[in-house]
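Could you have a look at this structure, given as structure tokens, before my questions?
The complex appears here minus one protein chain, its other protein chains still in place.
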Amino acid sequence: MRFLSRRRRHPLAGFVVLLLGLVVAGGLYSTLAPRSAGADTADARQVETGRQLFLVGCAGCHGKNAAGILAAKGGNYGPSLVGVGAAAVDFQVGTGRMPLANSSQQAPRKPPVYTAEETAALSAYVASLAPGPAIPDTEYTDPSDEADVTNGGEFFRTNCTACHNSVGAGGALPGGRYAPPLDDVSGKYIYEAMITGPQQMPVFADSVITPEDKRDIIAYIESVSEEPRYGGLAGGGLGPVSEGLFSWIIGIGGLVVAAIWIGAHGARVKKQT
Amino acid sequence: MSSELPVQRPRNDIEPAEPLDNPGLPEHLPRPTDVDPAMERRAERQISAFFGLATLLTLVFCVAYFVVPKDATFLGWSALNFSLGASLGLALLAIGIGAIQWAKKLMDDHEVIEMRHPVASSEEDRAATLGMLNDGIKESGFGRRPMIRNSLLGALGVLGLPAVVLLGDLGPLPGRTQFSTVWTKGMRVVTDVSGLPIKAADLEVGELVNAEPAILFETDEEGERVLEGTEALQAKSKAAVIVVRIRPEDITAPAGRENWGVDGILCYSKICTHVGCPISLYEQQTHHVLCPCHQSTFDLSDGGSVIFGPGKRPLPQLPLSVDEEGYLIATSDFTEPVGPSFPEIEQES
Partner (left out) sequence: MSDTKTPTHTPVEQTKFGKRAGGPVKWLDERVGAAGVARGLIRKVFPDHWSFMLGEIALYSFIVLLLSGTFLTFWFQPSMQEITYTGSYTPLYGLEMSQAYASTLDISFDIRGGLLMRQIHHWSAMLFIAAMYVHMLRVFFTGAFRKPRELNWVIGVLLMVLGLIEGFAGYSLPDDLLSGTGLRFVDGLIRSIPIVGSYLEYFVFGGEFPGNEIIPRLYMVHILLVPALLLGLIAAHMLLLVYHKHTQWPGPGRTEKNVVGYPVLPVYAAKAGGFFFVVFGFTALMGAVLQINPIWAYGPYNPSEVTAGSQPDWYMGFVEGAVRLMPNWEFTTLGWTFSLNVFIPAVLLLGAFFTAIGAYPFIERWVTKDDREHHLLQRPRNAPVRTALGVAAMTFYGVLWIGGGNDIIATQFRLDIYAITWFCRVMVFVGPVIAFIITKRICLGLQRADKEQVLHGYESGVIERSPDGGYSERHTPLSEVGQYELTTHERVEVAAPPPAADDRGVRVSGARKARRHAFVSKFYYGDVVDKPSRDDVDEARHHAGHDGHELEADEEFRGVGETGVPRSH
């Protein structure tokens, strides 16, 4: 103790205290702060493979260094990917949205062009350009029994159903755009979509909706898509519009056919002439 | 083999039948079941089989009710719902088909004629009724005593009023309650469902947060929520908000609202000004928010002004600031009424 107190007026004392404070604060932060759900980062060889793939398949729209290519009237062919993070690439490439087959209102989901390793390489390359959202950990994207499905449902109905509909059947946006259906989407892509905000979808960062809450949302979505359609054929989950269509076509149609049958004369014996 | 009734030929009697005379009822042709005993018996068996099937299916219903477990599934549906419904439905259908087949195949199908009578009552009925009415009125003196008549009509007429007056306590008077919400100066903006406060620095450009006033998650000394049940829902129906972060250069703040945002973080009412549905269909590139009910669209980068749709008033904005810890707070309540327009909405006080 005397060693320290004797040097308390040393010119470097303030500096040491500052250093101590930084170390303590940093240490406390890294232990206590809410984790973002990042998985392991990639190695340099993966990054180089990714860069080669990028130059062949992506640079045409996104530019050779992924900085984007501006169009004449201020739009772009492909936006800058600097800072979008591995999560964005994994989502876009993994769901087949990228590479874009033709320009349209919105990139549709289609069978992916790249394999899982190639996708990982591309993600690693883009992640190496600048810090951005990382691919989430399976702890949050593969919900186990720990997930609170009820909580997930509340979050889902508050944040997601306005665009994606109560059972994730999708919804309309202006200009021919749409919120896509959520059936058959893996938990990882749901998570990545939330943190990267693809196209018109807003961002739902981990600081506002925590990874645990996101895990609950994913669990709820999976439980809704897996649960039985208790009442029978569900008509696509589109609600009263399809129900009305059924009542007219099947209900009234069927009963009118029955009425025609009831009123029909049936076979008659021909007169012998 | 068949003996026919004499063919009837009534005349077309609307006006002189023209251009052609009514040929009269066509001759009745027998059905196979009328002439062929084998067909007749077959029809009988068929109809009885339907009724028998119905009986069987009704019993299946009764058994299924007790035997099928509530959580069993069948073809991805509830097995109980399907078994009960299919057995009941088919049983009823079978009874119906049996009865109809009986009528079509076996019951006598000679067309029968019934004459209509004029819808109006006969002249003598009218005359007799009029006479009785006159007798009754004469005896009551109603026509001769205008004072009684008028005062009675007056009394009966006013009797409608208590029926309306009694409804007076259906609900409270609105007063000024429609003009304010639970938001006050300094109240934190918290994430809906979790109740976590929102740090300004944590929000990214393009982010959307569905938020509520902190009071909805506050608890008192006993750990009970300060606002719960119906009160909480009533507060939510006016106070729900959305928080978005837009690049500051994309924002055109209306006059006087330049400091209502925090570094491009803006807060708007979540309740549509058309008929009150919550809006959170936010497009991060266009900064438009679309109401799913009737497609009213508001531009959040332009003071919540209306772009499309049946809504008229712009989306009300909540002025934001940050407290000492960097969390988002409101600096006051909304300065205009939230939600659908009502007749007094422009009246100052």
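Labels A and B are assigned to the chains in the order they are written; within every chain, residues are numbered from 1.
Everything that follows uses one rule, which is that contacts are C-beta pairs under 8 Å (C-beta built on N, C-alpha and C of every residue); 3 or more make two chains touch, one makes a residue touch a chain.
Please read these numbers as outputs of a predicted model, since none were measured by experiment.
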### Summary
Checked against the full complex, the residue among A:169, A:190 or A:218 that touches the missing chain is A:169
#### Entry: chain A residues that touch the omitted chain in the full complex
149-150, 153-154, 157-158, 161-167, 169-176, 178-179, 220, 223-224, 227, 229-235, 237-241, 243-248, 250-252, 254-256, 258-264
### Query
So which bits of chain B touch the chain we can't see?
2-3, 8-15, 18-26, 30, 34, 37, 40, 65, 70-71, 77-78, 80-82, 84-86, 88-100, 102-104, 107-109, 111-116, 118-119, 167, 170-174, 177-178, 192, 210, 212, 228-230, 233-234, 236-238, 240, 270-271, 274-281, 292-296, 306, 308-313, 339-347
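By definition in this document, only the chains that are shown with their structure count from here on.
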### Task
Compute the distance, rounded to whole Å, between the mean C-alpha positions of chain A and chain B.
34
### Sites on chain A touched by chain B in the complex
151, 154-155, 158-159, 162-163, 171, 173-174, 177, 179, 197, 199-205, 207-210, 213, 228-233, 261-262, 264, 266-271
### Query
Which residues of chain B touch chain A in the complex?
27, 29-32, 34-35, 73, 76-78, 81-82, 100, 104-105, 191-194, 196, 198-199, 202-210, 244, 278-286, 288, 290, 292, 295, 297, 308
